[in-house]
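Every protein chain of the complex appears in place save one, which is left out.
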Amino acid sequence: MRPSNRAADELRAVTIERNVARYAEGSCLIKFGGTHVLCTASLEDKPPAWLRGQGRGWVTAEYSMLPRATHTRTRRESTSGKQTGRSQEIQRLIGRSLRAVTNLQGLGERQITLDCDVLQADGGTRTAAITGAWVALHDCVKWMRGRSIIKDHPLRDHVAAISCGISNGEPVLDLDYAEDSAAETDANFVMTGGGSLVEVQATAEAAVFSDGQLHAMLTLARAGIARLVDLQKTAVA
Amino acid sequence: MRPSNRAADELRAVTIERNVARYAEGSCLIKFGGTHVLCTASLEDKPPAWLRGQGRGWVTAEYSMLPRATHTRTRRESTSGKQTGRSQEIQRLIGRSLRAVTNLQGLGERQITLDCDVLQADGGTRTAAITGAWVALHDCVKWMRGRSIIKDHPLRDHVAAISCGISNGEPVLDLDYAEDSAAETDANFVMTGGGSLVEVQATAEAAVFSDGQLHAMLTLARAGIARLVDLQKTAVA
Amino acid sequence: MRPSNRAADELRAVTIERNVARYAEGSCLIKFGGTHVLCTASLEDKPPAWLRGQGRGWVTAEYSMLPRATHTRTRRESTSGKQTGRSQEIQRLIGRSLRAVTNLQGLGERQITLDCDVLQADGGTRTAAITGAWVALHDCVKWMRGRSIIKDHPLRDHVAAISCGISNGEPVLDLDYAEDSAAETDANFVMTGGGSLVEVQATAEAAVFSDGQLHAMLTLARAGIARLVDLQKTAVA
Amino acid sequence: MRPSNRAADELRAVTIERNVARYAEGSCLIKFGGTHVLCTASLEDKPPAWLRGQGRGWVTAEYSMLPRATHTRTRRESTSGKQTGRSQEIQRLIGRSLRAVTNLQGLGERQITLDCDVLQADGGTRTAAITGAWVALHDCVKWMRGRSIIKDHPLRDHVAAISCGISNGEPVLDLDYAEDSAAETDANFVMTGGGSLVEVQATAEAAVFSDGQLHAMLTLARAGIARLVDLQKTAVA
Amino acid sequence: MRPSNRAADELRAVTIERNVARYAEGSCLIKFGGTHVLCTASLEDKPPAWLRGQGRGWVTAEYSMLPRATHTRTRRESTSGKQTGRSQEIQRLIGRSLRAVTNLQGLGERQITLDCDVLQADGGTRTAAITGAWVALHDCVKWMRGRSIIKDHPLRDHVAAISCGISNGEPVLDLDYAEDSAAETDANFVMTGGGSLVEVQATAEAAVFSDGQLHAMLTLARAGIARLVDLQKTAVA
Partner (left out) sequence: MRPSNRAADELRAVTIERNVARYAEGSCLIKFGGTHVLCTASLEDKPPAWLRGQGRGWVTAEYSMLPRATHTRTRRESTSGKQTGRSQEIQRLIGRSLRAVTNLQGLGERQITLDCDVLQADGGTRTAAITGAWVALHDCVKWMRGRSIIKDHPLRDHVAAISCGISNGEPVLDLDYAEDSAAETDANFVMTGGGSLVEVQATAEAAVFSDGQLHAMLTLARAGIARLVDLQKTAVA
């Protein structure tokens, strides 16, 4: 039995609340159980400097945790003077994931920044961030279309993410912090609404893993992400 | 008539929601109209290095705004590598204000950090932060007393804060962003539950001001802070 | 009796020596007793980037203390890699104070930077800096007019500043370091030559304060600043 | 046909030269074709601060590219003041990979730092770095055993890494820069000598990918890593 | 004829004013013509961390220029976040020069920091700084002996410095800014009171130089430094 009494293939309670930030072009507060992430999309009327004059736009992300999102207080990145390697790694992943389903030509020479700020962290913050960032991005492009800034819909598909792990030898879905910190192997999967893979990151923590275990986690993830995409559809309906 | 249709001495709708952060020893989400600040109190079992061995504790604060708390996105302080002067100035004010009503000897050799993170900003973020931080601090010391970490209550009084301004020549209370950015003079007052002054900061923006105008703002602030203290009392009752 | 044997409303010996920096467009060395601040005004032929194309100029300030201006050596800000929060807070105050009496349109698209470097610190460095910076700014605009860079005088009035405090229960003027570090309340007032208020900053240190005490400090400050303005007039005559 | 005229499952010429750094406890220069990485292992007689007193050691890594390792000169990280997100991500991966085959208890309270400096970059720098770092680490623990600092061999197995990709729709092994920058999907695999998985990172670049494509890349990687492990064995024989 | 109408071997007017900083253990304001440097010596009761427990002390220096010490304003190092390479090079030279005449064992486990802050710069700031720093250091050790902190005098000799150059083909002494910026070769010499060499730094600017020119500059420097040492003796008499 899992620490949270969930079945091996059971997601935590997931909720998505849209339009939580008054000024952002798109926003949501997404909760994967005790993990709460505020996602906002901010439109800027020019692309990053290195992309100027190429007729394309850009989607990027920034990720941060509030100091007391965690069990013990974490030092604020602004006072230590730099982002941690972990934060940078996660925000690069979020940006890549969203760009994988965006037609950048369709944005014109503009940039959308997805800020994912973790208000409370109980494992799986990066997967909640990706799943919520899609909703914020969706609402941002809807806002743009409503003002005729763009004509066609530049999002080709949904994108969502979930974690899996090998815990006490068994593959499990959507680990919370307690389970994650004890798991032998830890993996994150990012997939499209159509079921294609966008990113796979699997890491041996306490023990190395086999092809079969990778495959079992992939199977769990596929089902979990399908449910997350349904929740995204309901949210933006 | 004010842009928000309020009377000159009328606060915005103020709400205080306690226990919003699962891991913090004390927390609240305070709203002054469209200004939303998440306040958490984090207990650390040792004082800052410069205070070691003196038998006293310390209360400090950190302040930050989420990038899209504002009309246009603000650059994240962790990516620019340092806090702005404005953030530092505000967090120094929050810390001083809370220490003014805390018996630091009563904390023992410990530190409480008050993190004030602005989720949405519509003027008066520092005054909401001080008012909310008091609630988080209150709950933190209550948590400590519940675990017999300390015996006596180290908070001597309430502390709360409100902004005033001279707007179109008239003194007004609790300015929102629209009013604040057009005001001739801008002031922040911090007072105790007993009505004593803790901090006065009045600044000429578009026009210098007179002793009479300072006095009129002080009178407005006194009434407004009394109402905020009542709201704090209700919140922690 | 005060530690310095001064009457409650007595300034320290104040001297202003003009033209102390060969290359600056305006400069002075101002002394408030043992507090010595070197103020220079530097003219730059373009405004800050965010102000370009608006037909206005800008006045800004930077403040720093030499490492051994103080009783014990303070770490140099350039080796710690950033300005302290205190330095930033003070230089923001100096800049605001000077802009309050400057017609920024009258400067054209130019910037004047007031560097206030504390050679020796015995309390009241920010008030000496503001009072001296006005002299440096005055001489800079005089220099500009002498070269027909501008035609009209962009300074609308004098501006000067003084500290007050509640010391042993009594309001006193112009605190030195010994008095300042023991005072119950600490306040800084910035006023124009015409007697209008530009900035009020009053802070409870060891004890909260009353409206009456704020008013008493304001009265002391008004008289002190009038004398400082007279000294500025003599200096630039 | 691949740009390099290699078969889909063909590695570039791989060479490992040991003992290239006079002072390091272990070192090698590893070449994957035009990618050259200098790997050194440095023993420090205490663990990182957060691990003190736990009877265990630590293995960590740092990764950097010389400015002109690349087609056009890259700005030196020491002059920009921080490591790029990419460098941090890679060095975290190298450290995790080596720890996965190291008995940290067996090191005692010591730290081994693996510095991986890319002298020339033609794709696959992180996989060459992991493969070479294992040799440097091997020689470092051999050095320690030779001096009776440790008794048992703390390396449980080999670890090596290789990249794969989907290029023109076909899975290929060990991409050089030209192939990598045009590939639809990019993946890195880290495995032990025994064939277990340590890390899988697969990323959609120009196109999303399927389970089948992931599996095909995994099969290629397994064969490639087996050959790299053979080369490690020959090198340290 | 030189721009300053001086003879080739003529120093600028040099003055040394002692005891200019109330709190420092030693201080002077030294002027080489229009170059003004404030030098303070600060005693700290422990050596730097890397020297602990070795029974020796340390002498170090920090060098900085006020922003408007120069013709056009220089950016403040504390706002740019780091010292320039030039400042670091100069302060390393000052520290080495003073240590060359100090018996570090004689200081005990203490550190003396020499802060050299350039108030006005007209060429030769590093040579003025070294010459003035000796006076501040002298007064600091005198202060220590007066309080019986040390018994013997740890200064073995005087140390002073002067610049030379090849200007219009002729060797000249003590260049001001105008001459320095046009000189073909620029050199700085540091010598003891006894006439031994401590440091020679000669640099081709507009033209390479010969052994004969180096020797001619050395001869000029020797005479100039002898006069500076006389001025130091008079100052501390």
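By written order: A, B, C, D and E. Residues from 1 in each chain.
By definition in this document, contacts are C-beta pairs under 8 Å (C-beta built on N, C-alpha and C of every residue); 3 or more make two chains touch, one makes a residue touch a chain.
Keep in mind that this is a model prediction, so the values were computed, not measured.
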Chain not shown, its touching partners among those shown: D, E
Selected from D:Asn103, D:Gln120 or D:Thr219 as touching the chain missing from the view: D:Gln120
Of D:Leu66, D:Ile150, D:Ala182 or D:Leu231, the residue in touch with the unshown chain: D:Leu66
Contacting the left-out chain in the complete assembly, out of E:Thr15, E:Gln105 or E:Thr203: E:Thr203
Contact set of chain E toward the excluded chain (per top definition): 82-83, 85-86, 88-89, 91-92, 96, 100, 187, 192, 196-204, 208-211, 213-214, 218
Positions on chain D where the hidden chain makes contact: 21-24, 27, 34, 38, 40, 42, 44, 62, 64, 66-73, 76-79, 81-83, 87, 113, 115, 117, 119-120, 122
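Assume only the chains that are shown with their structure count from here on.
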For chain E, the least number of touch steps when starting out from chain A: 3
Interface residue overlap between copies chain B and chain C, same or different (over half shared): same
Angle, in degrees to the nearest 5, of the Cα rotation that carries chain B onto chain E: 120
Most distant chain from chain A, judged by the mean position of its C-alpha atoms: E
Centre distance in Å when chain A and chain D are each reduced to the mean of their C-alpha atoms: 28
Where chain C touches two or more other chains, by residue: 81-83
Overall pattern in which the protein chains touch one another (line/ring/star/complete/other): line
